[in-house]
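A single protein chain has been removed from this complex, and every other one stays in its place.
Note that the chains take the letters A and B in the order they are written out, and that residue 1 is the start of every chain.
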Amino acid sequence: MLTYSLKRLAQLFVTVLGVVTLVFFTMRMIPGDPISAMAGDNLSGVALDKMREQIGLNEPILMQYLHYLGGLAVLDFGNTVTTKLPIIQLILDALPITVAIATGTIVLTVLIAIPLGTVAAYMAHKGHKMLDNAVTGFAMVLDLMPSFWTSLVCLLIFSLALGWFPASGTVSLNDPAGLLHRIALPVLVLSMAQVATMARITRTSVLEVLSEDYVRTARSMGWSELRVLFRHALKNAALPIVTVIGLSFGNLLNGTVIVEFIFTLPGIGNLLVGGINSRDYQMVQTLILFYALIFVVINFATDLGYRVFDPRVQF
Amino acid sequence: MNYSAAINTQSALPASNALLQVRDLHTHFITDSGTVKAVNGVSFDIERGERIAIVGESGSGKSAMAMSLLRLLAYPGKVVSGEINLAGRDLNRMSERQLNQIRGHEIGTIFQDPMASLDPVMRIADQMILPIMRHLKMSASKARAEAIDWLARVGIPDAGKRIDAYPFEMSGGMRQRVMIAMALSCRPKLVIADEPTTALDVTIQAQIVELLKDLTEQTGTAMVFITHDLGLVARFAHKVGVMYAGKLIEFGPVKEIFAHPSHPYTQSLLDTIPPVDQPERRKLAQIPGFPPDMKLPMVGCAFKDRCAAAHERCFRETPELKSRGLAHRAACFLPEGLGEARRRDMEPIPTLARNSTDRVVVEVFNLQKHFTGRSLVPWRQPATVRAVNGISLNIREGETLGIVGESGCGKSTVARLLLGLDPVTSGDIFVDGTAQMVFQDPQSSFNPKMSLFDIIAEPLVVTGKGNRAERTARVHELLAQVGLDESYAKRYPSQLSGGQRQRVAIARALAIKPSVVVADEPTSALDVSVRAQIINLMVDLKRQLRVSFVFISHDLLTVSYISDKIAVMYLGSIVEYGPADEIFRHPAHPYTQALISAVPVPDPVAEEARQKVPLSGELPSPLDLPPGCAFASRCPKATALCRAERPVLQAYSGSREAACHHAN
Partner (left out) sequence: MTQETLALSARSLPRLNWPRFRGAGRLLANGHIRLALAILVPIVLLTIFRPVLPLPGPLDTDLRAMMQPPSLEHLFGTDRMGRDLLSRTLAGVQISMFVGFAVALVALSFGLIMGTLAGFFGGVIDRVMMAITDIFLAFPSLLLAIGLVSVMGTGMLPVVLAISLSDVPRFIRLQRSLVLSLRTRAYIDAARTVKASQFWLMTRHIVPNTIAPLLVATSIAAANAILVEAGLSFLGLGIMPPAPSLGNLIRDGQSYLEQAWWISTLPGVVILLIALGLHFLSDGIRQVLDPRSRK
């Protein structure tokens, strides 16, 4: 176990380094002068040079790279251009909102998708094609709805027409009920797409397991179908399901950007969009990096999590 | 059938002594392309403590019938009618709940594939103990003791600790023992065993069969044993039922059926098996044609299209199982079955003239193949698998060398080395001409996107032989040689049966006129009757083309039938080498002796008379080769010398060599 973890950690580190480097150099490849873009037309000549020096853009690129890496090591991501506040601070302020949305979504999704997928698989196994097709078809349609569109439709129906949920407003962590009320719609929207994928994968995985020999052995010992489903099938089907829960986090990273934008929630997604619009490259660069790191770490955790479910996974 | 409510299941039939009475069982599989009548009216009885074998080829419905007894059919299978009377109660009319009381407790099951039949993420203990607790109403601790006791009885060493292991920590043979223990642990009156030894190696199979015999005799449990291996039937069963196209076409005591088979199918089936001791070499019987399409309605006898003795009544009426005396029943209008027509085209095979001046086409000297793993940490030595550990042999023109052995002996690796598919670690291989292959797996033998013409012509195209017209002529010639019509060239692999695929594989192998054809388990995936066709074909080709064969298999009967010389392999070395007949009649090496005694022959009288001492122990892994003789750990004759020093192949008699310190 230890050797495997170390090996994976090493791989992780290499990937992360690759991501950092890629992001860094890509950002530097912006055509045109980023400084002028940032500063607008207000500054000229000497002032521009001074700004460059401040940010370090007048040094050779490799030096900049090393400086950057050094900064990362101490978690100094630089400051935003607009407000001159340290980026790390802004990110940490915005993170809880995004985490709240993500957690809510995952919980809701798992609670709905896994039973739904299991039932669909059971139906398919027994040959009740109609019900199975209905569930699968419905899931497919949900999955393909673009999340921004679904958000607007939900906004229209639940917020503007029915008035059940607010469309905008302040968010505060000190007010959990209010927070929940505020993020309910985004969580609903995101869950719809996630439920579809997770239910589909659950269905496929459970269906495959149900036709395995050991399920038949359990039945031959006199266990009822329901018991076999829960005691044998689910545990064996867990592996792909765990993978998809990990993948869901990844998709959520995509999704939160959009819902935060539409529902004006001050999470890191909104920071990203704001940063692009105001040409704050430091911010964008850092956020992209941040997202990538989260993704990579989740994959790593999923990998290690396999061991819990499948004792065959040897290291 | 309404399975949801408990219904009165008392049968209308008079009570009899039989433990299980099956009457007119019908099972259908309702698919999109039609309804397959897998079991088409089967009736038989099982007495207490009796062992019945149900024998048939693929498509006969034997597995479907076995699964129907406990309603363990997968969708879209359904038992549509019939009675299954277990001591007066009809299982077919029971609710699912009532049936769950029967499953495991009164009727146990052993399935075919031990690697897949146990829940991989659950410990053995959890899988075994809970049913015991439920069916036998025991407490957890008592049930656990009971389970451990059973594991010990089936021969699992250190049962008290092993019960907490996971299935993947055990070998195939061990897992099957666990399954047997599980099936017997709730004290059933009857056990249904669906091909329980098919997936196991020969020596392990022998162990399991003896174990089953002992245990069923001790506990008085009856057994329904599904198999395609007639030898196993002879060794193991009291009565046998032969199934064809969903019907039982013959049923009766084993000795009677083997001595006087009445149905043409049974007769032909027995004649397709390579005989052990033949004074004069004869061809094997062949059953022409294919089993009928089970989706179509059956008119007349199901076997009529393939029967040499069929007459017009067979096309009109369906024969029923009628008594032929002493509990022997057969479903055929002819009292003698094939009668005179039996064995008619089992012509004697003329022996090839052979002398020692024939050129040598293959010469192998001290061949070694080692696989070295990769280690992550520099201070640990990587494991080396000595798959082939010093092999020497030679093959002359027109000669057939058989290589026999079980899993892990290295025979498949030798095949790949001979064909040049893998590089050798050390040693010499000399092939005068080219070597071509015929492999086992019919699914992956051909590119599914290529037509048969392209498949057979590929060797010619790649080696640049001839133009298009010449190649076309050659392909047609090859197809004719393997007994396929020219029109087959346009077809695709998915349209062929298993036997036809192997014919095409042989045609492809012969395309560039190789000196030697290496066949690795070419018949193992085929039904018994089809196997005979392919074996006959290879015998014919041997004579006509004077091509050498290397026939690799674990099936000793087939190998000894078709080969001139045999090499017996164990853990990467040849332990015995010499003429096929001699080795089979007087094996010198203890492993060869054990192997031969482990192979059941389809002759119940001979089987009874034989001394069966199955080899103990598991098949070792080639990862950890001991310094001395590789066989010492299981050899009944092993001494300290054997464990210390590795024996080399020495001349045992004029033409034979054996690698044993005690053979001479």
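Please note the rule applied: a contact is a pair of C-beta atoms (placed from the backbone, for glycine too) under 8 Å apart; a residue touches a chain by one contact, two chains touch by 3 or more.
These figures come from a predicted structure and were not determined experimentally.
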Field: Omitted-chain contact residue, chosen from B:Thr27, B:Gln286, B:Ser563 or B:Gln593
entry: B:Gln286
Field: Among A:Ile88, A:Leu131 or A:Met145, residue touching the chain not depicted
entry: A:Met145
- line: By the document's definition of touch, the residue of A:Leu95, A:Ile112, A:Ala184 or A:Val296 touching the omitted chain is A:Val296
- line: In the whole complex, of A:Leu116, A:Met192, A:Ala218 or A:Ile258, the residue touching the missing chain would be A:Ile258
Message: In the complete complex, the non-displayed chain touches which residues of subunit B?
response: 286, 288-290, 292-293, 295-296, 345, 416, 419-421, 434-437, 439, 441, 444-449, 455, 458-459, 462-463, 480, 483-485, 487, 491-492, 495-497, 500, 508, 512, 533, 537, 540
Field: Residues belonging to subunit A that touch the chain removed from view
entry: 11, 14-16, 18-19, 22-23, 26-27, 29-31, 140-141, 144-149, 152-153, 155-156, 160, 207-208, 250-251, 253-254, 257-258, 261-262, 272-273, 276-277, 281, 284, 288, 291-292, 295-296
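The rule is short, and it goes like this: only the chains that are shown with their structure count from here on.
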Field: Inter-chain centre distance, subunit A versus subunit B - centres from mean C-alpha coordinates, in Å
entry: 52
- prompt: In their complex, what parts of subunit A are in touch with subunit B?
  reply: 3, 7, 125-127, 211-214, 216-225, 232, 235-236, 309-312
- prompt: Inside the complex, what are the residues of subunit B that reach subunit A?
  reply: 70, 72, 74-76, 96-97, 100-105, 108-109, 111, 113, 116-122, 127, 131, 134-135, 166, 168, 179, 182, 186, 376-377
